[in-house]
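Report on the following structure.
A single protein chain has been removed from this complex, and every other one stays in its place.
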């Protein structure tokens, strides 16, 4: 196994200050407006059920997904809209799914937390996807085409025993799993210090799994940083845990935020959105307006669709 | 929390070469003869069910149990006869239990793997006892009398997710748990390298849990080494993992040994029994004969008892 | 609920439950409360724990996302003589703790030859109707049937948790309280008139078995799980008002072991018997009740089962509705079976 270079060297904003490409910015802001739209739709009673927005964390899937190939497996979780949108750029399908309209990704059967499309799959039980990813990765390795299995989990999910059973097997069997950890420091209402003794790096390494820490919120810089590491896993098969330090700007699901307004304001102040807006005001404003309009149009169109039907049971 | 001194300094045979006390030797050899007797009884069809002997590992409970108090909880596992005998010195009760005779510790209902007496409890599902130990430890700490919860587990049991859920909570909540790991390098037929990526020390530390490695097989030296560490846990509450490097001389249960005769012979050559016998031949021979006779008498007496009855269901 | 004439009570079920929990922690310092996100101000995903951590900070533990682990911790507290109450955030996650519940908590009571008390109450929100989707909407009761020393209970609008929870936590063996999530916001009812038509009485002194009726001579009896009571009640009103069929409803707080004796007086009139539950088809609680009734009264016609479809619970509201048992399913089934007001001879 090739030892990965500098795995603990953090990527920070300072490393890259080039303006993001229009495409990257569009995706980032599409996700943002998608999520904000959802919260409004919930508030106005137009959606039922539950949702967990990725507001503040949009840049992670935007950094990761372009590095993945069609034959890679992605395992998403409850906070998965950004993952889905970055992989498929299909806000219509996702909104229709959440609203239970025709054309929804899973005909409205799955809903926000249970999405499946090609090799993208999400479910609502924390930690469940890690051992599953190991199995999928084993088969990918057997095919010898360098495929990856990429589960996304939060920091709180490290409470689940399944995570460790999976890391152990991934390391033992050299399964090309790349665990993307979106560490936003909180799980529902429980802050990391109340949930986790030790830290994620120590836990990964204790199971013989390589580890990479990523700070900063510039999607393209992060992507560049990740690219060789993912390639390495494609070649060696040796699993990797990538920890992103990030922030959750909104409530856990809809209105259930127990943090003080000051805490949330402090997070908003260092949000990528605020930062990008300050640094590249013009293109930001332009793309922002365009994505807002696009989402408005999508809502209108999807709302006009008939209720989904579950034909292929 | 007081930082434990020299936690990774191993205890080796060289550190202590004093002849063990007669009491210690008696207990060691009682356990050895108990287990050997059991294997014979199984072979001659006088016992049914299953059993897992601790042959080769006897010195671990002999080192640990004298350090425990009546109000400490002990959680034993499938390989628990030595644990029970070192805690209660009750071969009659244990043999009657395994043979389903009157006077068995649990009236024959529990059997070899399911023993309970006062604050000693064993069960047959690997890893199950660790979270339970955390709960018991929390209550002990609440009582403020310095009590400990002491689960015994093998190396293979580190495959169970429950172990990590428990370590995390123990560390977070400062639960005075002392995990005794009897690392014999094998789990049923699976050697450690096929079961475990990384190692036990790394795993304990990754969850913020202190760690102590114990090598060597001199019960009293090990006991002396452990005494201050256990006291420290009694005071601080901070959990501790103690790893003993040990060897399983017999089959996993009865006849299911897949190791080569050479491998087993190599282990027998470095067995504590062979070592003690070589170093202290006279006292060894005397106690050995006495314990052999004692077990023979116990078998005869217990065999003459009526079958147990399960009255208090 | 669209019933008219509901009795006036301002307490909601979640408040009654919360009050019961407060009383338990207040009255006995062996009582602990454990679960995910249970600290104030949040007080748990459904708010049952509100106020507990503020008043009893040393006995309320918010846990990591470790269902197997924290049920194990509760087992350890119980071993040490305490009386833990555990909250599972969504019942669907209780499967992660199955081993600690079945193989440790329940077995500990008897597998060591002598009976060892093991006080433990697991609270388990279940059921759908909220659009949460397949992994957050199951009725998981069926999977726990038939475990020695594991009692199963279900929250209902009729049962007073402040009276019953202390009693079940005082039992010497563990129990699970299943709580239909849609009940929480509904008004707490109890003995007496519950609307302009129906009255509730209890069939037993412990007030575990509720009996809801308009008349003493019904054509059918619905044995309803607590969570399906609202649907049964609505169906019973409709059957009466639109089909002139009188049905009574029996709601046992204890699902398992099912205490068949309390039914004896009602069965003398020998009406058709239904079991209604939200669980999906197969291995249902109803099948267990039917078996117990058949054992006790082998000559009765078999108990009929009304439950949700044989399906996962879909997320979209209109799809979910089709899967979950609705009042109209009950109305249709009973009215079809009974052919309007005249019971046919095959109902014995």
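Every chain is named by a letter (A, B and C) in the order it is written, and numbering of its residues begins at 1.
The rule is short, and it goes like this: contacts are C-beta pairs under 8 Å (C-beta built on N, C-alpha and C of every residue); 3 or more make two chains touch, one makes a residue touch a chain.
Just so you know, these numbers come straight off a predicted model, no measurement behind them.
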Identify the visible chains that the left-out chain touches across the whole complex. A, B, C
Per the whole complex, from B:24, B:139, B:168 or B:195 the residue touching the absent chain is B:195
Among B:20, B:56 or B:127, which one touches the chain that has been omitted from the display? B:127
For a quick check of understanding: of A:140, A:153, A:181 or A:267, which residue touches the chain that isn't displayed? A:140
Among C:18, C:78 or C:110, which one is in touch with the chain left out? C:110
Return the single residue from B:24, B:112, B:139 or B:246 that touches the missing chain. B:112
Considering the whole complex, not just the chains shown, which residues of subunit A touch the missing one? 73, 104-110, 114-116, 121, 123, 125, 128, 130-140, 142, 149, 161-162, 165-166, 168-169, 172-173, 310, 312-313
What residue numbers in subunit B mark contact with the hidden partner chain? 48-50, 99-100, 104, 108-114, 123-127, 156-161, 187-190, 194-196, 256, 258, 307-308, 310, 313
Determine and list the subunit C residues touching the chain excluded from the picture. 68, 92-93, 95-96, 98-99, 102-103, 107, 110-111, 133-135, 142-148, 256-257, 279-284, 286-288, 290-291, 294-295, 298-305, 310-312, 314, 346
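As a working rule, only the chains that are shown with their structure count from here on.
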Which whole number of Å gives the spacing of the CA centres of subunit A and subunit B? 45
Approximately how many whole Å separate the CA-defined centres of subunit A and subunit C? 37
For subunit B, what residues touch not just one other chain but two or more? 161-162, 165, 168, 172
Per-residue multi-chain contacts in subunit C, two or more chains: 63-64, 66, 68-69
